[in-house]
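Dropping a structure here in structure tokens format, bear with me for questions.
Shown here: the complex without one of its protein chains, the others still in place.
Let's look at chain A:
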Amino acid sequence: MAVSADTVQQVASLAEQKYKYGFFTDIDHVQAPKGLSEDIVRFISAKKGEPEWLLEWRLRAYRHWLEMKEPDWARVDFPKIDYQDLYYYSAPKSKDDGPKSLDEVDPELLKTYEKLGIPLSEQEVLAGVRNVAIDAVFDSVSVATTFKARLEKEGVIFGSFSDAVKNHPELVRKYLGSVVPPTDNYFAALNSAVFSDGSFAYIPKGVRCPMELSTYFRINAAQTGQFERTLIIAEEGAYVSYLEGCTAPMRDENQLHAAVVELVALDDAEIKYSTVQNWYPGDADGVGGIYNFVTKRGACRGRNSKISWTQVETGSAITWKYPSCILQGDNSVGEFYSIAITNNMQQADTGTKMIHLGRNTRSRIISKGISAGRAQNTYRGLVRMGPKAEKARNHTVCDSLLIGDRCGAHTVPYIESQNASARVEHEATTSKVSEDQLFYCRQRGIDEEDALSLIVNGFCKEVLQQLPMEFAVEAQKLVGISLEGSVG
């Protein structure tokens, strides 16, 4: 039996947002003038004191972007974005003088992160709360990075992208745009032109990164886009686990977030990249919220390398995102584990691309899409077996769960195989949270929202298990919170 009409009606009446990260921090900030032009690109580059080659790189991307069209193939619907009506750079003023260490970081900023549950004080972390180094990105700039010294001892470079441009230009120049070219797609080109900051991580040969690396992204200023750029390089035999989290204030306007993430894994290297995306999703009627148009791609360049994407996508008004793997090295492995939850008027078109080029390459896709309210949730995935992908294998499982009868779930798999020895398997299911299951839980004393959270967490279990321990518990709670109000 499906969820009763009564239950579904409650979706509407209870749809008041419970987004607890919706506050705004009143902090002095410097902004670029509104709008986008070559001058703005130059402004951003100058602000960051970039070398000439990088400015040229940005300008080429910008000129290319002008020739491009916004993609329209995704199953998402939104009014035309006026790219001249946005600010492309916003930074807390205190950053201009540049905090030299954590002690100099504006206390208002530290408070903001504390409120978000992200301790930037190393003592707290050292007290054993978490074994995680954090890079905090506030609007367009990185405001703090913890544990730099400890990581440096191991040869690990972790910090803001801007610092990497200054201190390790040879690495940035070598890898920037090598996985996601500046002309890759409309939003990637836009990002390449105006990206302001982000995280950079480099793990040298044979080093197992001693702690989780994490970046926490926060959009604060109004009418401001966030265009961060993340680059992670794992040299031969290196290992790193990286996690990003995201939140934004509640606003009636839509805000654009167009990030690019590039991962490079050389021989025997492994990168585990986890995302907990909780941008403001807009209100129950679909007013406001973040447009999350993101390009994420990893290159398994070396033999036996491995890249694993895990994402828990609960926020954003619209999510357009396909973390992908290019499996170039022989025996390389790509994984994509995804939970995408859409409630109220949220729309998500998300999935992955697994491009098998090398021999014996393997990929695994597990996607769990959950729709409630009037939301639309699409899995879109491509598995391509190249002509040299001898004995490559892919296994895909796409499960969709519907809550109520006004939401939609869609699965769009693309499979292309140019090698007869390659094997591709695809399984897909769609189910509803049944009235039977909810009643059964309630008959045992569990209230309806806890019951739903239990059922949905069960549905997502295989993916939640992939998250680092510290974050799995938070993600489980988030799964429950994002569905609040979706049953009576």
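Note that a residue touches a chain if its C-beta (ideal position, glycine included) is under 8 Å from a C-beta of that chain, and two chains touch if they have at least 3 such contacts; residues count from 1.
Here, contacts and distances are computed from a predicted model.
Asks: When one chain of this assembly is omitted, its UniProt record names it as which of these: "Succinate dehydrogenase/fumarate reductase iron-sulfur subunit", "Lipase", "Putative ATP-dependent transporter SufC" or "Sarcosine oxidase subunit beta"?
Replies: Per the UniProt record, the undisplayed chain of the complex is "Putative ATP-dependent transporter SufC".
Asks: Which listed residue, A:Glu56, A:Glu253 or A:Asp447, touches the chain dropped from view?
Replies: A:Asp447
Asks: Under the stated touch rule, tell me which residues of chain A contact the chain that is not displayed.
Replies: 4, 6-7, 434-437, 439-448, 450, 454-455, 457-462
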